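Once you've had a glance at the structure underneath, I'll fire off some questions.
As you look at this complex, bear in mind that one protein chain is not there, while each of the others sits in place.
Our next item is chain A:
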Amino acid sequence: MDEFQTGEETAFVTDEVTNIVKEAIESTIGPNAYQHNKVNQWTSNVVEQCLNQLTKLGKPFKYIVTCVIMQKNGAGLHTASSCFWDNGTDGSCTVRWENKTMYCIVSVFGLAI
């Protein structure tokens, strides 16, 4: 009668999300070199693909996906995030990816409904 939802089904599963993000990055910008005029399109594509895959998981979550693509110029970048949420059900994961010409950092925040 009662549906027993174990904790795992409604908590944020980092591994799953990490895989989704890696696939999205690799399929969008994997083999490419940095091109300034294409960067906007790439970031949008990465984010869109991540979101599509995340919604396919079918979990009761709201998602925030941010993507930063940076050319390897020697410049430095630091990011930090601070969240006010429910520790038991919500979570985040960050994936750093690089190739010869650029860095890509994707963060996914999942907030349970």
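Note that in this section a contact is a pair of C-beta atoms (placed from the backbone, for glycine too) under 8 Å apart; a residue touches a chain by one contact, two chains touch by 3 or more; residues count from 1.
As a working rule, contacts and distances are computed from a predicted model.
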Report the protein name recorded by UniProt for the chain absent from the figure; options are "Tctex1 domain-containing protein 1", "Myotubularin related protein 1", "Anaphase-promoting complex subunit 5" or "Transcription factor bHLH60". "Tctex1 domain-containing protein 1"
Absent-chain interface residues of chain A come out as 1-2, 4-7, 10-11, 34, 36, 39-40, 42-44, 46-48, 51, 54-55, 61-71, 73, 75-86, 88-90, 92, 107, 109, 111, 113
